[in-house]
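With one protein chain held back, the other chains of the complex are shown just where they sit.
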């Protein structure tokens, strides 16, 4: 049996519509409108953390490893290989970063983390491509193997290291951070005025220009680079064709195995990088520190419809709500109001496009959130942390689902089977 | 041999009889999740064990726990120690409460100790010593320090995982802060909820939470979050704010060397002392079953002064300390 | 399901045995390279295998691993990936523990009380899984994402409810917190095993019954047939009159109901309350066990026992000075090598099958034999 496909019931749920892709202006307009609503909520609730530079910075830090994991998933799935072993490969990356990082600096850590990720990717490639093993099984095995191996090695190498321990590496130096001089201060001044919209915009901009880790910039470059490479280059076309129609690719002389190997190895590299980024920005390797981020990354990839921009959005949304819930509960309380308003907006648009049941559903939850907001002073602290998960689910539920996974992702492929 | 530092987890390396000490005392120690080398709670217990070992020359066996395991596996661990002839057994952490109760009943000749738990009828018996700590008292003192050091009247508390044990730290800390400045703000954040125990292991989360507190006006944050505290100190340093350590004198922890100048004090929980005391009590025949509370008075809880950042307010803190010791101030351990 | 011939039996055994040997060799190499004696590991395992307590613990662990595996397998059978077993069973265990421990339950006769506890656990598990199913069939949300998210949400919900002011009681002197202890009438008695301090879970029969039921429903009923058909080809199932959305909801509910059972053996046979140290992460082990056992009721039982044994030898490794992490490594290697071995055997089988078909078609003739 193969569980690789794992898409039962999806194609009947909502038939994909292929509309025109929205122009950048539409997106920009949408972003401004969203910011205006957030700003309005910020003004009424006084929860400045909704759009503060600190939240944006923390969101970026949280989003980067997720985005890397999602990117790793993207590479593999675009070539037709489902990689649920992301979590394991990330763990290898964190260990690698710890091992090399404390000895030779953060960059060595990044490189070695990437390298160990590649090892994990290769293992997955051998199992899935050469041996045709079910992709899920191989991924689960890697998720079992990697944490065990990392802890095993950690005990071996870190126990005696100065400042290290059986379960953590000695400290790793941080990667350099950059700030846009002048601009950030100017934005800070505007942000502190708490003007409607302007201050919020300034807060976001300041967050994006202050103390940005070079690793974050590298991650952004990798996301953009991936988009370019996969959709604009010959290499990318060939790689994607392996996930869409490997038989066709093979019949045109594309070496499908080679591209699958490359893609899965790259996937391992990105996952390892995600782990390494995480360890370096945390200042050390600690056993178990990934805490399921590989799975969240996978979710971000699906959320993002197997596209770089989409997965960045997914990771960003998750990072934003996660940062908010970790930074304080005020903002999460304000989030209730924001969600309420957003749901009512969705209800109206859905009603106008004829989806009355969905509209009613959205309106009901929206009212519920609104009521919760007005009836309480805070979200119970035990529940605050659930915000990123609930928000992700809600967004997925209400956004129209037009998922287009690579057609043959998860299907085993054997050379010479085409025709 | 019995060197100063014992790095190997199973010190006997599979040959438990080698180097059996003349004293004949065989000590088994079962760690909580994290085990030796966690630079926190377990390590503290290990230090006590090491000290006893160098002084008394003991035969030692250390075993550790796995995340997500069941009570039966904990029980099995203790029984394996007993079966291996380890007649003195220390269980580190409240998770062993049920298990130790059962094993102790079956092995009356073995002396047991459990750290951090004293549940009536569960882990009590004629051969169990319950070594518990008044974390709230130490936390009260660092709360006092935080309030005195804070210029903004706004301080923070970062707890690793939201469990009753860590809540004790929070409650004591808040009480200490309020004792100095009744109108001070205490921001509280737990990094994860059980059974997600990664909150003790996630410096990134610690950093985000602390940064949020600093942004919201705090200038001192108490990190009762195990390894996640590293992130708290890191961001304290980056923002020129202060942090307070936990469990041991974190100022002197090698792993924190780079950020130690922001650690103004630490709440010290002398698990090592408790372990050492227990072992020596067994050795010299003065073992006593039942609860032994390590509090300020008993010297099992204290605050650290390394680095000299609180020299200016030490007198004030010691005043409170004296009041707690004398019983004039009673620090609650629950909200 | 296939006919048993000596050859097919041999082929069936070749894969798992070969894989286990391979996994053992890999583990031995890892140990040897890192300066541990592999023979010590063998020793430790042998000693564990002789200790009745370890064996009982292994079987007990296998009990809930098996339930988790069945829960996962129900989804897998129709290509639904229920990663959410973990959250489902934890939420179910908490709520049913709170109910079973409640004072008013004392009035019920023991059997009824236990039954109510178990049924509530199943309902909670099913409801939590049903959320994912609902999102999928109404909004097309991939169950992979929704169950990952719902696992986390369950964690927060559980810790919200597990408070003294809500479902929990706090005991003086204890640093643990959990639901009120279930009194004797609500407990399921275990079986004493000679030489073991642990008792065999009474609910092992529940696991066995679930296994039999799983086998029966999947291979003997119309529902099971439709489930399998949907998993093999959704489009063919639709054309054959299977209501796929209904199947998604039903199988997810069933999977969740079985997931709700995962915590029961431990809760009613040993812990008697849901507290901070209630075992977590069983849902993920269930995925591995289901995959290793190839969703087959007996295969999963064997896999669960193997898993349980390995998990319970960790202490023995530790005692012998072998890093306990080798258990995780062994488990991972076993999963990988078992599936690789199965794949190789499968390829061999397909070739043999085609050969047989080719023979039946009479296409093996050469040119000389085909007179023009």
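Every chain is named by a letter (A, B and C) in the order it is written, and numbering of its residues begins at 1.
The rule we apply is simple: contacts are C-beta pairs under 8 Å (C-beta built on N, C-alpha and C of every residue); 3 or more make two chains touch, one makes a residue touch a chain.
By our rule, contacts and distances are computed from a predicted model.
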| item | value |
| --- | --- |
| Record-based protein name (UniProt) of the chain missing from this complex, from "Hydrogenase maturation factor", "Succinate dehydrogenase iron-sulfur subunit", "Na+/H+ antiporter subunit C" or "Simple sugar transport system ATP-binding protein" | "Simple sugar transport system ATP-binding protein" |
| Left-out chain, listing which of the shown chains it touches | A, C |
| Touching residue (missing chain; options A:183, A:235 or A:374) | A:235 |
| Contact partner of the left-out chain, one of C:229, C:249, C:288 or C:335 | C:229 |
| Positions on subunit A where the hidden chain makes contact | 1, 15-18, 229, 232-238, 240-241, 244-245, 247-255, 404, 406-407, 416, 418-419 |
| Sites on subunit C contacted by the missing partner chain, in the whole complex | 1-3, 219-226, 228-229, 232-233, 235-236, 238-243, 350-361, 363-367, 370, 372 |
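Definition applied: only the chains that are shown with their structure count from here on.
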| item | value |
| --- | --- |
| Computed distance of Cα centres, subunit B from subunit A, in Å | 36 |
| Computed distance of Cα centres, subunit C from subunit A, in Å | 29 |
| Residues of subunit A whose C-beta touches two or more other chains | 155, 382, 385 |
| Where subunit C touches two or more other chains at once, by residue number | 155-156, 159-160, 323 |
| Sites on subunit B touched by subunit A in the complex | 7, 9, 34-39, 43, 67, 162, 187-193, 196, 198, 201-205, 207-209, 211-213, 215-216, 227, 230-231, 234, 238, 253-258 |
| Residues on subunit A engaged by subunit C in the complex (per definition of touch) | 1, 3, 5-14, 123, 127, 131-134, 136-138, 140-149, 151-152, 155-156, 292, 295-296, 298-299, 302-303, 358, 380, 382-383, 385-386, 389-390, 392-393, 396-398, 401, 403 |
| Complex contact set, residues of subunit A against subunit B | 49, 52, 54-55, 57-58, 61-62, 155, 158-160, 162-168, 170-171, 174, 211, 278, 281-284, 286-289, 291, 323, 326-328, 381-382, 385 |
